[in-house]
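Okay, structure first, notes after.
All protein chains of the complex are present and in place, except for one that has been dropped.
We call the chains A, B and C, going by the order they appear; numbering starts again at 1 in every chain.
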Amino acid sequence: MNQAFSAGCATGPTIRERGQHEVFCGLTSIIWLHRKVQDAFFLIVGSRTCAHLMQSAAGVMIFSEPRFATAIMEERDLAGMADMHDELDGVVDKLLARRPDIKMLVLVGSCPSEVIKFDLSKAAERLNRVHAPKHRVLCYSGSGIETTFTQGEDNFLTALVNEAPASGPQNETKLIVAGCLPDVVEDQFTRLFDDLGIEGVQFLPGRSSAAMPSIGPGTRFILAQPYLGAAAAALQSRGAERINSIFPLGEQGTTAWFKAIADTFGVPEDRFEAATAAPRKRAKAALQSFLPWLEGRRMFFFPDSQLEPSLARFLHSETGAEIIEVGSPYLHREHAAGELGLLPPGTAVSEGQDVDLQIDRARKADPDLIVCGMGLANPFEAEGRLTKWSIEFAFTPIQGYEQAGDLAELFVRPLRRQSVLKSGLGFEEGAPCS
Amino acid sequence: MNQAFSAGCATGPTIRERGQHEVFCGLTSIIWLHRKVQDAFFLIVGSRTCAHLMQSAAGVMIFSEPRFATAIMEERDLAGMADMHDELDGVVDKLLARRPDIKMLVLVGSCPSEVIKFDLSKAAERLNRVHAPKHRVLCYSGSGIETTFTQGEDNFLTALVNEAPASGPQNETKLIVAGCLPDVVEDQFTRLFDDLGIEGVQFLPGRSSAAMPSIGPGTRFILAQPYLGAAAAALQSRGAERINSIFPLGEQGTTAWFKAIADTFGVPEDRFEAATAAPRKRAKAALQSFLPWLEGRRMFFFPDSQLEPSLARFLHSETGAEIIEVGSPYLHREHAAGELGLLPPGTAVSEGQDVDLQIDRARKADPDLIVCGMGLANPFEAEGRLTKWSIEFAFTPIQGYEQAGDLAELFVRPLRRQSVLKSGLGFEEGAPCS
Amino acid sequence: MQLSMWTYEGPPHVGAMRVAASMKDVHYVLHAPQGDTYADLLFTMIERRDSRPPVTYTTFQARDLGASTADIFKTACHDAVDRFKPRALLVGASCTAELLQDDPGGLAKTLDLDIPVVPLELPSYQKKETWGAAETFYQLVRACASNRRRPETIAANTCNILGPTSLGFRNRDDVREIKVLLEENGLNVRVVAPLGASPEDLARLPEAAFNIVLYPEIADTAARWLKKAYGMPYLSTVPIGVSETRRFVAEARALAGLESVPSPSENKDRLTWYSRSIDSTYLTGKRVFIFGDATHAIAAARIAANELGFEVCGLGTYMREFARDVRAAAKDYGLEALITDDHLVVEDAIIEARPELVLGTQMERHIAKRLRVPCAVISSPVHVQDFPARYSPQMGFEGANVIFDSWVHPLMMGLEEHLLSMFRDDFEFNDGATASHLHAHSPAAASNQHTAPAGISVEDQITLPASATLWTDEAEKELKKIPFFVRGKARRNTESFATDNGIHPITVETLYDAKAHFAR
Partner (left out) sequence: MQLSMWTYEGPPHVGAMRVAASMKDVHYVLHAPQGDTYADLLFTMIERRDSRPPVTYTTFQARDLGASTADIFKTACHDAVDRFKPRALLVGASCTAELLQDDPGGLAKTLDLDIPVVPLELPSYQKKETWGAAETFYQLVRACASNRRRPETIAANTCNILGPTSLGFRNRDDVREIKVLLEENGLNVRVVAPLGASPEDLARLPEAAFNIVLYPEIADTAARWLKKAYGMPYLSTVPIGVSETRRFVAEARALAGLESVPSPSENKDRLTWYSRSIDSTYLTGKRVFIFGDATHAIAAARIAANELGFEVCGLGTYMREFARDVRAAAKDYGLEALITDDHLVVEDAIIEARPELVLGTQMERHIAKRLRVPCAVISSPVHVQDFPARYSPQMGFEGANVIFDSWVHPLMMGLEEHLLSMFRDDFEFNDGATASHLHAHSPAAASNQHTAPAGISVEDQITLPASATLWTDEAEKELKKIPFFVRGKARRNTESFATDNGIHPITVETLYDAKAHFAR
């Protein structure tokens, strides 16, 4: 599990808050995980609330039979009238009969299953005895009392790492890129690794349960996402060494990230230059046109995905925006240090949340754009403020050179929309609403 | 062209009216003709009204580029500023460039082209010199000053007959079934002809311009539709002999029609029995369940397609309905005689129309069902009367044994709907309308 | 333990939130972990609510388990009352907190708050969203309206409207429609609750002559209590559809002691004429499958059968609490009601029933979409689409108009698709043909794609799996010649006829024998 540390860096003192957190729990990352690993199935052991959360967050996918489901605990399970392990076995049997194609079944713990201390590892072990190797069974916790949003992925990757095969000398994994990336980004990165002459690169997670990387003492890894504290620790415990870098967001972030890798693998400077010159130029060109929209704009981040420090750094360094507050559900001191170090001294950083107080601060600061979750965005808009859904940064390809412009555009769109509508509809702050 | 005669038969005196006719003109039959003969294109030489009529009558087909169009005459054509023949040649060139697949181009005369005496045959002859054999060019008149609705087909078939090849002894056409039939009906009839052992049967029109029957002195023909006065005359002028019968609507009509053919070709009685027993039984069974809806119901026909005498005969003989008035735009004395002869003595028959007077008669008679065109149906419904769109009889497969039930059902549906809605909505005569 | 992909209802505390979010000056302190805050977006996103719902979550964490979660709850209550200054406070637990047994009601009592505190006991592992809303409304009404004095003289025409809630299917517009309808009929609507009501309004409930239960699922319990406590009669005819709207008006007038006359707004009814007008003849006997909450499903079946002339071929609900009503309604159509909250069972039932129109929830809309059957939404659970900008009631005369359009439009669009499919044998729709304008300009591959959807028709989609092998080639070909708008029925009937008569395979003769057999 991730742990929270103070980010001891150039930014101002970290505001640590433990009031109401207005964030998703770790179950939510199943929404992209189940699409990334196409032969996996995620079975939440939880309550009707878990099922309802998944459906509310992933509503648009309702027309498919998804590769996730909830085993909903009922009164008789809790009252001890039914042995929950037997019940779970029954649910899994039913599921596998219906979906025999599942290669990897992932049991996911939830708040209620954690509170009653239902032992998922025991269940996974038992089910593996019955169903492996046809259906591997894994488990991790996505509960909201332990994880926030992207930390669900952290725990899933940790589970994968813990049971990954050892990397042997005949087929050695030289580099693991850890953290879910959209396929299009993975493919771009793969081409760049080819151009840099770096071989033996694997992505974690792989696109199928069979494509998971092996890990050995010769393995280096680099994080593609900032929220992987536990997974990084697990990789290190398997002997892999972390390459430190800021994250591949924006032209500068991507260059720093590739440079850290290139340096690790001894790629000559001119080769690095040759491989990255064209995409760097493209990224800069793409960013150029968005700068007038962003330069000097005042930005306020509510906590969501732990991407916030990286996004703030990108906005500050590459677009000239001013950062009012960087909220993040957790700050991994070591992994976030590079990003926070690039923010101007004194930038307010907050960890955890007391949503009411944070709303007060946001109103007082009156920023040009508030990056926040869907529960807060429309109420802010109704006050005449501009917002950007933070969740889009988790679902849109934003990493790498070719997406640098797209990343900027995500921030620009609400500003541009405002400028169009303002003239057409002539609305004022506090526009009337129904 | 069809001609009107008095129907000297058992029915009452024919009401002949020359007031306002509320009927389609002959252009309208292009709607089924262009679907039947799939490599033909119908080019109306007319006005914007003609184009608007076609689109209003065939609205649902708007999503295809239809195989008909209008060459709209303009001020400069009429003012003599443009030579209309040159203009038409230009339009045809444009059309054939766009649709090189057209095998048969049919020029169709309209009211305005007839009034200005634009010579379509001359145009067809000239265009044939340029475009045949790749594109044959034919012409006929569908004008509303000369034709009503189905008479457009009569004129088209006449044109086809006039240029049909002679039937030779090596490939003799024994029987022509004249009149557009839905493909499914044609196929059923073909199977029945096989069962009866009758060979050399051809349908007019064929399904493509190359499939038109040849005609010779040994050719017999039978009408599948009652509105083919001119086509029958043309066939006779080519030496073909007509087999007389009522029309193949209902079990009795179909049996009489096939019997007339069988007798002509000397099919033994037992073979006829064997071939028709099963379908006759089916047709009777299918009709059975509709009888309670129709027995004793009082029916009133407005003129539409010349099918009215046949429909009335079917309703009277096979369902026990009472016929109040049979309106028909024209009555071909000879062809309609059989049908009218089967109606009870004294049945009112009207030819032509004075729509206001006929509406008065219909209101006064207060029938259970009024069969009429789309311009009249909703106003009658708003008065609390029940109606059936007459045009559906032209567009639905109703001929033959297997469609006898469908034919009855067309009359039953409004009656059944009324009985359902009456209880649900509790509407009364003269229901309120918006 | 129940395996669930998608659910028709959320947990009961979401029902409580809906009631809290419906009202003014009510706040809900919910003992719950951080993940449960997702429920806010139901209101801010689906309903486009312009303020946060009035809910404070304790968002305790694993490290708080043990002693401190109760303290967190108390702090949250204090802070919420300070910040939001509600006139009544709801307190309760979500599924996780229920397991902690911190007793929110008891804890709240210790705080000596100077406003009514309503403790909610909503058993998360037994009950669901709608029940939670009903229970919450009932508890709130009891808390606010207990021990009030019912005035001695009450104008007979005064009434309250009970049941409309936030996130209710078209409740926003139903209330507007029905208020106008009642008022033009001489009734005086005093309180609408919970939607838009304050705790003080609830206290005024006993001052009206009678109650109108617009949504029985939500307001039945409260209305029954008001009847017991104050002898207030209530009306629970649901004014969906023309005939039920008329009945509703007649009954409301009767309760108010007014004589029966037609409503002035009868002239807004277009359903009656549109359904009667001849272009609607083709609606007759269309097979309709209906699934939703009990009230909307029952009403939809009645309208479908009596006002539009459809044939109801399936009827069900996911609300077990109202199963009896739906079972009784289904009997009227010769059907066994489908009572389930498993959408996969509903999907199987739809495939089995082979409807020509599906009326259901967003879930059934998506099932129907996969099956390429026309569909309209008639019930919660709601989606952002169910909160249109335009006025879109389901109730009253304009509601009936809306229903006519909403149900008939998909059928018309379906008809268009089918007409396209009817044209597929025409050469301009054939693959690779260069005849038509479009094809002349597009690559052949694209034209293939143009025609692809035309090749799909309902009867092909919802054919039983084995049926493909039941038919001889010739019979299958003959079937294709039958006009598209009856082909589905022809296939269904023929197969059932063949099964009943032990015929295999189906020949052209069988096809026509079955056609004759089923003619009616």
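We adopt the following convention: contacts are C-beta pairs under 8 Å (C-beta built on N, C-alpha and C of every residue); 3 or more make two chains touch, one makes a residue touch a chain.
Because the structure is a prediction, the values reported are computed rather than measured.
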Omitted chain: which shown chains does it touch? A, B, C
Looking beyond the chains shown, say which of A:39, A:119, A:322 or A:356 touches the absent one. A:39
From A:12, A:197, A:218 or A:397, the answer for touching the chain not displayed is A:397
Given that one chain is not shown, which residue among A:70, A:319 or A:378 touches it? A:378
Which is it among B:107, B:160 or B:376 that touches the chain not included here? B:376
Hidden partner chain, touching residue among B:132, B:145, B:210 or B:277: B:145
Touching the absent chain: which residues on chain C qualify? 45, 48, 50, 270-271, 273-274, 277, 279, 344, 347, 351, 369-370, 384-385, 388-392, 398, 400-402, 404-405, 409, 412, 416, 437-438, 441-443, 445-446, 449-450, 452-453, 455-456, 460-461, 463, 465, 468
Which residue numbers on chain A touch the omitted chain? 35, 38-39, 60-61, 63-65, 67, 98-101, 183-184, 187, 191, 278-279, 281-283, 285-290, 374, 377-378, 381-382, 387, 389, 396-397, 402, 405, 408-409, 413-414, 416-417, 420-421, 423-427, 431-434
Residue by residue, what part of chain B touches the chain that was omitted? 19-28, 47-49, 51-53, 55-57, 59, 62-63, 65-66, 69-75, 77-78, 82, 84, 87-88, 90-91, 94-95, 111-112, 114-116, 143-146, 148, 356, 373-379, 381-382, 433
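The working rule: only the chains that are shown with their structure count from here on.
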If you connect every pair of chains that touch, what shape comes out? Choose line, ring, star, complete or other. line
Could you please state the distance in Å, as a whole number, between where the Cα atoms of chain A are centred and where those of chain B are centred? 69
Any idea how many Å lie between the Cα centroids of chain B and chain C? 48
Chain-centre distance (mean CA atoms) for chain A and chain C, in whole Å, is 35
Can you list every residue of chain A that touches 2 or more other chains, as numbers and ranges? none
